[in-house]
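Every protein chain except one is present and positioned as in the full complex.
Labels for the chains are A and B, by order of writing; each one numbers its residues from 1.
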Amino acid sequence: MAKNITVALAGNPNSGKTTVFNNLTGARQHVGNWPGVTVEKKEGGFGHRGYNINVVDLPGVYSLTAYSPDEVVARNFILKEEPDVVVDIVDASNLERNLYLAVQLLELGAKVIIALNMMDVAESRKYKINVKELSRLMGMPVVPMVASHNKGTEDLRGTIVDVVEGKVPADGAYLEYGKDVEGEISRLEGVIASSPLARRYSPRWLAIKLLERDEEIVGMVKEGAHV
Amino acid sequence: MMPLSMASRGETVRVASIRAGWGFQRRLADMGLTPGTQITIVNCQRPGPVVLGLRGSRLVLGHGVAHKIMVTEV
Partner (left out) sequence: MSSEDIIQEAKQSLAHLKKVRGDDAETLIADARYGFISGLMKDVLQKPSVERRTISDKVDKVIINRLLGIPIFLALMYGVFQFTFVLSVPFMDWIDSAFGWLAGQAAGIDGWFGALLADGIIGGVGSVLIFIPPIFLLFIALSILEDSGYMARAAFVMDHMMHKIGLHGRSFVPMIMGFGCNVPAIMATRTIENPKDRLVTILINPMMSCGARLPIYIMLALFFFSAHQGLVVFSMYAVGMVIAILLAFIFRKRLVKGESGHFVMELPPYRMPTIIGVLTHMWERGSVFIARAGTLIFAVVVLIWLLDYTGALEPIGRTFAPIFAPCGFGQWESTVAVVFGVLAKEVVVGTFGTLFGIGGGIVGGTLAFELGWSALTAYSFMIFCLVSVPCVATLGIIRRETNSWKWTGFVAAYTLILAWILATLIYQIGSLFV
């Protein structure tokens, strides 16, 4: 019996998610060049090393805070459907801004793989990226790719299965927010621990979201938190 | 100190403060614009939107938003 796993493709708008999705699944979804080409999630699948891998291409987001209806789709999927693995498509030529989402996924405690896309563009700008060091510091596997030329797809497939099997750690680095914020986080963590929500999400993450005044999490807490 | 909407093309400035309501402030932060960030004005239409270079990407801000961001020259 093949085992089923669900992989979500997340990433900033225009980072090449849909191209990676097409490469992975053999689909032919349209790829444009403006933020917002994908406004609803699309599903496809492939088989690899005895797994049935269901891939969900999500609308692009800059963070896990949702503002517009397309972003709500992406965020809710990651938060509520809890995919086995999240592949964060990162534009290598725009690393700093793109890693912001990766950091938020890391906070959430999801199993994350960074697909470092558009390596060709980064190289043409003479950027040198130390992939090993990036992987070590982020605490997640990093797969360099040129999705537009279908490079790196096999590596990504293999890495997805490796992460599911626990062969490669993908739990993420520990991020500290500075003394003052950390103080408040640990105080709130203690308060939240008794909430039913804490059974589903880590108290630390909930505390951070409360400090960010995340409307949805605040709402969930108020409702008494049946998710 | 001046509003970002008054900076001219080619100038490099540092964000001093953003007064745009907390929800929108967080939106800007998500896109890389936080107090202390160094930005370059790549293009501007006055009156109209500006194109900023920050953290390696290009961001368009409407005139109204640009007016609420205070910057200092670097």
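As a working rule, a contact is a pair of C-beta atoms (placed from the backbone, for glycine too) under 8 Å apart; a residue touches a chain by one contact, two chains touch by 3 or more.
Remember, predicted model here, so these are calculated numbers, not experimental data.
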{"item": "Residue touching the undisplayed chain, where the options are A:G47, A:P69 or A:G109", "value": "A:P69"}
{"item": "Of A:E82, A:E184 or A:E216, the one touching the omitted chain in the full complex", "value": "A:E184"}
{"item": "Residues in chain A touching the chain absent from view", "value": "12-14, 28, 30-37, 39-40, 59, 67-70, 93, 95-96, 99-100, 103-104, 121, 125-130, 133-134, 137-138, 148, 175-178, 180-181, 184, 187-188, 191-192, 194-195, 208, 210-213, 218, 221-225"}
{"item": "Absent chain, residues of chain B that touch it", "value": "20, 22, 24-32, 34-37, 42-43, 45-49, 51, 55, 57-65"}
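Methods note: only the chains that are shown with their structure count from here on.
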{"item": "Length of the line joining the C-alpha centres of chain A and chain B, rounded to whole Å", "value": "27"}
{"item": "Chain A partner contacts - residues on chain B that touch it in the complex", "value": "22-23, 26-27, 30-32, 54-57"}
{"item": "Residue numbers on chain A that touch chain B, as the complex places them", "value": "62-63, 65, 67, 93-97, 100, 212-213"}
